[in-house]
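Attaching a single structure in structure tokens format; questions to follow.
Note that this complex is displayed minus one protein chain, with the remaining chains in position.
Right after this comes chain A.
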Amino acid sequence: MKYLDEFSDPDLAGKLLAQIHAATTRPWALMEVCGGQTHSIIRHGIDQLLPDGIEMIHGPGCPVCVTGLETIDKALAIAARPDVIFCSFGDMLRVPGSAQDLFGVKSAGGDVRVVYSPLDALTIARQNPDRQVVFFGIGFETTAPANAMTVYQARRLGIGNFSLLVSHVLVPPAIAAIMESPRCRVQAFLAAGHVCSVMGTGEYPALAARYRVPIVVTGFEPLDILEGIRQTVVQLEAGRHEVANAYPRAVRDEGNPAAMAMLRDVFEVTDRTWRGIGTIPGSGWRLSSRYREFDAEHRFDVTGVRAAESPLCRAGEVLQGLRKPNQCAAFGKQCTPRTPLGATMVSAEGACAAYYAYRRLDLVATS
């Protein structure tokens, strides 16, 4: 596929790697924020090709991993209702709630459906006017415009049996929270390219200046990631901390104005609890009061849900870059993609699942 294959060319990757090696004189710790980048880094073994001193710390940017346990439990409660068709992206189905997951609800007779796009859920709502159709609206700024547009359409077209269970999370407040943590080791960030396709780069100069960290907007193909790392290392070595865009084919500084206008109309900022991390002030979006009637939390009474994590799971430390997945005692033993104890073992973008898929055999060999 054009504009995918070109950006994984091994010859060019070799050149970028040589430049990174040439530029590096000291150890540096870089965080890739986005789970899609974590997946790409581990899959292509990019971290193993870097100079020894360059450490990639895997950030909290997998929405499946950070969606709050309480939100998952609310989803399970709504999905179990006989009047509800519960629609979700496929990777949410195995995410463990306190007692079970959406697959469990489905096998117990719940009407749980996997959709590719929230618009598919809206179509299902139109086809089933006598049922309540709920879409599980999770994700970062990349996914939020799709969910916003779907609610907007539901209101415009008068589709009253549709609602959204919203748990959006935002990247810039998470970067601030990571830097504020006393145990923080991160010296630079690869910012998530597609988040910036939507939001632009306007929120980053203040973060780069305040925490004195380079922030380089980075894409997802191997060459994109190497170029993001190269630009970051060059800045670190020169003692600079600027915002740079290493993914200009998909990111403009101003973002996507049409999408941002829709987001402002449909959502409002709220405090959000990130699974394994805790509550980060102002780090989420919920439906604004104009759209409250489409909010599944208001439509269905799901208060009083009590959430409890597996006591073995170390996903919180993994998500904050304090521990690598294989440093969790349950990794590959009690916890596998088939029997995940934590959400980071579920989605392909979760660090635990990426290590399990691509590193398990090496890790067993060396342990």
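Here, contacts are C-beta pairs under 8 Å (C-beta built on N, C-alpha and C of every residue); 3 or more make two chains touch, one makes a residue touch a chain; residues count from 1.
Here is the rule we use: contacts and distances are computed from a predicted model.
Note on the omitted subunit: UniProt lists it as "Hydrogenase assembly protein HypC", one of the names in "Oxidoreductase, putative", "BolA family transcriptional regulator", "Hydrogenase assembly protein HypC" or "Nitrite reductase".
Looking at A:32, A:47 or A:91, the residue that reaches the missing chain in the full complex is A:91.
Only one of A:54, A:191, A:223 or A:341 touches the chain withheld from this view, namely A:223. Interface note: of A:210, A:249 or A:264, the residue touching the hidden chain in the full complex is A:249. Where chain A meets the missing chain, the touching residues are 1-7, 9, 11-12, 14-16, 18-19, 34-36, 61-64, 89-92, 116-120, 139-140, 142-143, 145-146, 149, 153, 156-157, 194, 197-198, 220, 223, 227, 230, 248-252, 256, 258-259, 262, 347, 349.
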